[in-house]
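What you see is the complex with one protein chain gone and the rest in place.
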Amino acid sequence: MTLFETLKDRCRDEWQAYTRHEFVTALGAGALPLAVFRDYLVQDFHFLVQFARANALAAYKSRTLADITAAHAATGAILAETELHLRLTERWGIPRPELEAAAEKQATVAYTRYVLDAGMAGDVLDLHVALAPCTIGYAEIGAHLAPRLDEYGGDGDGGGGGHPYGEWIAEYSGPEFTAASRAAIEQLDVLAGGGLTDRRLDELTDVFRTATRLEIDFWQQALDSVL
Amino acid sequence: MTLFETLKDRCRDEWQAYTRHEFVTALGAGALPLAVFRDYLVQDFHFLVQFARANALAAYKSRTLADITAAHAATGAILAETELHLRLTERWGIPRPELEAAAEKQATVAYTRYVLDAGMAGDVLDLHVALAPCTIGYAEIGAHLAPRLDEYGGDGDGGGGGHPYGEWIAEYSGPEFTAASRAAIEQLDVLAGGGLTDRRLDELTDVFRTATRLEIDFWQQALDSVL
Amino acid sequence: MTLFETLKDRCRDEWQAYTRHEFVTALGAGALPLAVFRDYLVQDFHFLVQFARANALAAYKSRTLADITAAHAATGAILAETELHLRLTERWGIPRPELEAAAEKQATVAYTRYVLDAGMAGDVLDLHVALAPCTIGYAEIGAHLAPRLDEYGGDGDGGGGGHPYGEWIAEYSGPEFTAASRAAIEQLDVLAGGGLTDRRLDELTDVFRTATRLEIDFWQQALDSVL
Partner (left out) sequence: MTLFETLKDRCRDEWQAYTRHEFVTALGAGALPLAVFRDYLVQDFHFLVQFARANALAAYKSRTLADITAAHAATGAILAETELHLRLTERWGIPRPELEAAAEKQATVAYTRYVLDAGMAGDVLDLHVALAPCTIGYAEIGAHLAPRLDEYGGDGDGGGGGHPYGEWIAEYSGPEFTAASRAAIEQLDVLAGGGLTDRRLDELTDVFRTATRLEIDFWQQALDSVL
C-alpha cells in the first residue's frame, strides 16, 4: 500500500466529500452554472500562482542537485499550466487584468497559505503531502469524469468534444496530468523512505486531512459565489 | 500621520466592516448567542497558537539582540494570553481536550497562515502589518465596547460587571492591551524607518487589506456556526 | 543507544577533534593565551545571538502549544545566557559597544547560518541535530574539564576557584547546563519518535558531521586570531 493510499484510507470521508463534491458532479454533467465555473477559474488562477511558489519552496528545501532540478521542473510545469489557464480564462471572457485584480477569496487563501506554511514549518514530505489532494486528487477527478466526454460526442482525441467543460475534463484526465499524478504518488513513497513511525504518520494524516478539507471549501466557495 | 493611520485610511471600508461587525455589535449589546461565542472561543484558541508562532517568526527575522528580545517578550505575552484563554474557555464549559481536538476552521486557517506566509515571504514589517488588524484592531474594538460595561453595572475595576461578555471586553479595553496596541502602532513607524516608497506602501496596503478582510471572515465564521 | 550516541559514534573522529581540540586542552590547563580567549568571547557573543534566532525558529516550526512553549523557554535561556556573557566579557575588559561592533568572522557565520538553514530547509529534528554539538558538546567538554578546577583550588561551590578560566568551566560543567544537555539528548529521541529509516539517519549524520566540523573551525578561528 502506497503512502498516498494509506492517507486516503485514513481520511476516507473527507476524500469522498472532496472528489465527489457537488461542484464536480455538476461539472461532469455539464450542469454547472457558467457563473460558478468563472468564479472558480478566477480563484484557480490565484491558486496556481501560490502553487508555483510552493514548488519553488520545494526546490529551496532540497538537499541534492537532482532534487532541486526535479522541483525546478515541477515549478516550470505549474507556470506552463498557468499560461494555459490564462488563455482558457480569456476564451471564457475573463480578461487578464480582471483576473489579476480579483481579490483572493477566503478558501483560496486558506488552502494555498496552509500548504506553504505546512511545507515551510515541516519538511519536504509535509509539503508534498499538503500538495497531494491537488496534484493527485485532480487526476482522480479527471479519470472519474472522462467517460462524460464520450456522452457529449467526444472524439477520443482529448479535445473535449461538445461538453461545455470538456477542455477542463480533457486536461485533468489527459496523459500528461495522469503521469504527473503517478509520479507524485511514487515521490511520496520515496520521501517516506520505506517507513514512517506512527507519530509521523499521524502528523502527515493531519496535514492531508486539513488540505483535503480546504479543497472541499474551495469547490464550495465557487458554488456559494452565485447565492 | 502614523503608518497605521495611513493603512486604515486606505482600507476604510474593510476596517469599518471589521471593527463594527455584527459579531462585535451583538457582543457589546450582550445579545450574542452563547453558542456563537463558544465557537469563537474555540477557534480563537487555535488562532492564538498560530500567533505565538508568528511572534517567534518575528524573533527569527530580527537582526539585533534588542529586536530578538522584544519579539521573544511578545511571544511570551501571547503564550500568557493563551493560558488565560484556556482558563476562560474552561469556565465557559469547554474542556481543554475538546478545545485541542477541535479542527481549525477555514477562516482560522486563512487568517493565521496568511500572516505566517506574508511574514516569511516578506520582511518583518510585512509581518507586523499582517498582525496589526488583530493587535491594534482588538484594542480599538475594546475601547469602543468599554462603555457597554457601565450599562451593565460595571464597577470600573475592569472586572466586567454583570455583562455576559464583560470579561472579554474588560481584557481588550484594559490598560495592558491598550498599551500593547500603542506600542504596536509605534513599532510600525520605527520599522518603516521614516519613509516608504509608493510601491512599498501599496504592497503593505495589500497585506493590511487582506488581513482585515480575513478578520471579517473570522467574525462571520462564528456567526455562521449556528445557522 | 540514543540517537545522540548513534550520531557521535558515526562521527567519532570529528567529535574527538572537536571535544579534545587544542583550544579546549589549553583552556583546561589554564594555558590558553588571554588574547585567544578574548577573541573567542567576542565571536561567541555573535554565536549566541544567532542561536537565540535558531531557538525562535524551533518555536515557529512547532506543531503544538507544548512544543512552542518549550522552544520559547529555550530561547529565553539563550537570551539569559547572552546577558551573563555580556557581563563576563565586560569583566574581561571588552565593552559592549566594542562587542556589538565587532564583525562576525568566517567560522562564526559558517556554523550559525548552517544551523539556521539546515533547520529552515529540514524539519525541527534537523534543527536540533544541528544544534547538538553546541548544546550537548559543551556539557561534555565542561564535564571533562571540571577536574581541572580542583587543581586550581576550586572550592567545589562552582565558583571556578583560582583557575583563569574557572568561571567558563564552572558554567558548562554546572548542574543547569548539564540538565539542559540531558534534556536535549532526550528531546532528540522524542523527535526521532522511536525509529528512523536508513536514509533519514544518513541525512541527520550529514548534518551532525557538518555542524561538528564547523565547531572545530570555531575553536581554530580563535587560536588563529593571534598568529
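The first chain written gets the first letter, and so on, giving A, B and C; residue counts start at 1 in each chain.
Simple rule for what comes next: contacts are C-beta pairs under 8 Å (C-beta built on N, C-alpha and C of every residue); 3 or more make two chains touch, one makes a residue touch a chain.
In this text, all values refer to a predicted model and were calculated from it rather than measured experimentally.
Considering the intact complex, the chain excluded from display touches A, B, C.
The chain not shown here is touched by just one of A:Thr75, A:Thr112, A:Gln187 or A:Thr212, and that residue is A:Thr75.
Interface note: of B:His46, B:Lys61 or B:His163, the residue touching the hidden chain in the full complex is B:Lys61.
Not every partner is drawn; the one left out touches subunit C at residues 53, 103-104, 106-107, 109-110, 113-114, 116-117, 120-121, 210, 213-214, 217. What subunit B contributes to its contact with the hidden chain is residues 60-63, 120-123, 126, 193-195, 197-200, 203. Summarising the interface, subunit A meets the missing chain with residues 49, 52-53, 56-57, 59-60, 62, 64-65, 68-69, 71-72, 75-76, 79, 82, 100.
In this section, only the chains that are shown with their structure count from here on.
Seen from the C-alpha centroid of subunit C, the farthest chain centroid is that of A. Look at the contact of subunit A with subunit B and you find the same residues on each copy: over half of the numbers used there are shared. Measuring from the averaged C-alpha position of subunit A to that of subunit C gives a distance of 44 Å. Each chain gets one centre point, the mean of its Cα atoms, and the points for subunit B and subunit C are 37 Å apart. Contacts with at least two other chains are made by residues 60, 62 of subunit C.
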